[in-house]
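Just one protein chain is left out here, and the rest sit where they should.
This part shows subunit A:
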Amino acid sequence: MTDKTMTPDAIVGRLRSGMTLGIGGWGSRRKPMALVRALLRSGITDLTVVAYGGPDIGLLAAAGKIRKLVTAFTTLDSIPLEPHFRAARERGAFELVELDEAMFMQGLTAGAQRLPFLPIRAGLGSDVLRVNPQLRTVTSPYEDGEELVAVPALRMDAALVHLNRADRLGNAQYLGPDPYFDDLFCEASDTAYVSCERIVASSELTEQAAPQTMLISRHAVTGVTETPGGAHFTSCVPDYGRDEPFQKAYATAAGDPDAWKEFEDRFLTGTEQDYQAAVQAWHKEQR
């Protein structure tokens, strides 16, 4: 069977400017940050990004890589407002498709099931329909005759997700309490790339965890990469929680151009190994 392991840079090498890119996780939780950092080092730009947004969106927005964003929110969770996202929106830096959380879920589900849309009782009466004039409604063909919103399928060129464990074939496992929507992101994308804390033998995956933790199957995965700390500074429970002090430092730096330049120089110019080492050094300084 096919060994799908590759490096983060090789994964980013498969992506192109102008692509529609799905990013898994939720807010500041289990985001494929090592892959996002690899993306930041690349020349790729002009992206349509589909995500329940966190610092992935903030970083890509700050780097000017987003042409269009499809989202229901962008937040750092413990810090409600993502500063780079806010600043980017306030200077009109990209086009926004603002959907409700459940509409977004229906869009992913439709994308995974190759349906043109799925109906939902959400959006009606809200300004989601006003600011997305492309959205249509659909009338139930049954006796109720209800008019519902037809959420168009969210179909992507590539998905990036981060899970706790995976094998070399691309089977991937989450060990935290919430799968978020990572399987749907992979299934709704033409290609999908999984980063994980550890690559283990297939036999090891269910040695200590129940089989229903096997969220993503290899048929939906193009490439897999081992990136320890790859969700940092977002959470990757139970391997680690969110790095709150570092996230705070990120948010503070994001509020000031000089401080942000310093942050970038220190943390985002080198390789992933450089990043992890710089974070360790930073934590030592804080003690």
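Here is the rule we use: a contact is a pair of C-beta atoms (placed from the backbone, for glycine too) under 8 Å apart; a residue touches a chain by one contact, two chains touch by 3 or more; residues count from 1.
In the analysis below, contacts and distances are computed from a predicted model.
A.B. asks: The complex has one chain missing from view, so what does its UniProt entry call it, picking from "phosphoenolpyruvate--glycerone phosphotransferase", "Sugar ABC transporter permease", "CoA-transferase" or "Acetolactate synthase"?
C.D. replies: Missing chain, UniProt protein name: "CoA-transferase".
A.B. asks: Among A:G92, A:P133 or A:P211, choose the residue that contacts the chain missing from this document, as touch is defined above.
C.D. replies: Of the candidates A:G92, A:P133 or A:P211, A:G92 is in touch with the missing chain.
A.B. asks: Which of A:V131, A:A259 or A:A277 touches the chain that is not shown?
C.D. replies: Answer from the full complex: A:V131 touches the omitted chain.
A.B. asks: Which one touches the absent chain: A:T20, A:T74, A:T191 or A:T234?
C.D. replies: In the full complex, the listed residue that touches the missing chain is A:T74.
A.B. asks: If I consider the whole complex, including the chain that's not displayed, which of A:D9, A:D100 or A:E264 touches that chain?
C.D. replies: Once the missing chain is taken into account, the touching residue is A:D100.
A.B. asks: Even though one chain is hidden, which residues of subunit A still touch it in the full complex?
C.D. replies: So the residues of subunit A touching the unseen chain are 26, 53, 71-75, 80-81, 85-86, 89-90, 92, 98-103, 105, 120-128, 130-131, 146-148, 176-181.
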